[in-house]
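What follows is subunit A.
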Amino acid sequence: MAEVILQGVSKAYNGRPTVHAVDLTVADKEFMVLVGPSGCGKSTTLRMIAGLEEITAGRLLIDGADVTHAAPQKRDIAMVFQSYALYPHMTAYRNMAFGLLKTTSLGKTEVDRRIRAAAEILHITHLLERKPNELSGGERQRVAIGRALVRQPKVFLFDEPLSNLDAKLRTRMRGELKRLHKELGLTVIYVTHDQIEAMTLGTRVAILSQGSLQQVGAPMELYMRPANTFVATFIGTPEMSLLRCAVKADGTGSRLDHESFSMVLDADAANPDVFLGVRPEEIHVHPHSVPGMARGIVERTELIGSEALAEIMLGQDRITARMPVADVPESGAQVSLSFDLTRARLFDANTGRALAA
Partner candidate 1 sequence: MTTLHGQTDAKTLPFTQEARQPFRLAALKRGWLHVVMVPLALLWLSPLVWILVTSLKTRTEVFDPAAGFLPQVLQWANYPGALSVAPFGIYLVNSVLVTGGILIAQLVTITLAAYAFARQTFPGKNLLFTLFLLQIMFPIYATFLTNFVTVRELGLLNSLPAMIVPFVASGYGTFMLRQSFRQVPTELADAARLDGCGHLGILWHVYLPLVKPTLIAFGIITVVTHWNDYMWPLLVNNSENVRTLPIGLGLLAKSDSGADWTRLMAATVVVVSPLLLLFVIFQRRFVDSFMHAGLK
Partner candidate 2 sequence: MSNKSTFGQIASGVSRRAFMVGGTAAVASAAVLRGARAQAATKVQFMYPVGVSGDINKIVSGMVAKFNAAHPTIEVEAIYAGNYDNTEQKVITSLGVGDPPSTWLPINSALQTFLGLDSLADVTQKAKAGDIYQDFLPQFLDTCVSDGKLYGLPFQPSTPVLYLNRTAMKEAGIAKAPQTWTELLEVAKTLTIRENGELKRWGLTIGGGWHDWIFECYCRQNELVPWTKDKVLFDNPAALDALEFWVKMEKAGVMPKASTWEGSANDFMAGRTAMLYHSTGSLTNLRKSSKFEVDVAFMPKNKVFGAAQGGGPIMIAKKQTDAQLEAAWTLTQWMTSTEVQSQWCRDTGYLAVRKSAWETPEMLAYLKEVPQAKVALEQSAYAGAFLQVPGYHKVREYLKSALDRTLAGEIKPDAALKEANDASNREIQRLLRRRG
């Protein structure tokens, strides 16, 4: 098991750049999730790590060795594909054995031992003699993972492996993957477009947008301290509300002015134009008019079981608040709002970057 280092890794197709100088270090035994909307370059980055795509510029190191231009099989990695890519003409057993026999000089008994062991872990021992078209989606998924496991590679690469499964199965496989990672101490790089998957699986998460790395960090860190508005809105459901405000000097300190409220800022802010980012759970809704508080009109409410969401128009901005079901205001009602400013985040309105709090 080993560390993976990307240094300024870039990809261009026919001169058109698709991945821009990504710097990323994946530590040993880490579960690193690459997440982003479709077309953000996450799969391309993964395929570059796998050696399936050429690296246009930059360096890639696995376990200290420069493998920027090494052939895929020389990188000591294994990959699980979105469609599983099981060889349809081979049994599950042969699918798992094929790469081992091609890339290693292991004897038949050792190969068999590894396959049996992996099958045991994945509970697919009884499926080994079947061909892929005789397996269900979840079973194929396990075989595909098994094929990667038996290789005992330094790094596991997963390319949206759960996206072909139904919701229930997906949750179960998620738990299973987490278990495997923990029990076997794997180094994993995992691509998904699903932020919940990213948050639940990753020891760290790397967020990509338009070919550029936006932020890398532990899931909660990303949630609490997004580096920019993209990360802020991408992570978390419902998404963070952004309120357009102006910072004004005010003798001793600064004030944050919104069209429907104004408040004192503890710190100075260099920029006059900012976004105030507030998560739904940081907004408190008061049914009655409270003097000095911002006032908004409830547009829409949604009950989602244990709690409720309300969309509220605050001047020109629409914000989403979360609250206990009992406290739900009626649509069209005027409400007073207060924000839990201990976790308030300010973003530069022009660059979207987070401002030091």
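Selection criteria: all candidates are chains of the complex that A comes from, given by their letters.
The rule is short, and it goes like this: contacts are C-beta pairs under 8 Å (C-beta built on N, C-alpha and C of every residue); 3 or more make two chains touch, one makes a residue touch a chain; residues count from 1.
All of these numbers come straight from a predicted model, not from anything done at the bench.
*Asks:* Candidates 1 or 2: which touches subunit A in this complex?
*Replies:* 1
*Asks:* Considering only the defined contacts, which subunit A positions touch candidate 1 in the complex?
*Replies:* 47, 50-52, 71-73, 77-79, 81-83, 85-89, 98-99, 102-103, 129-134
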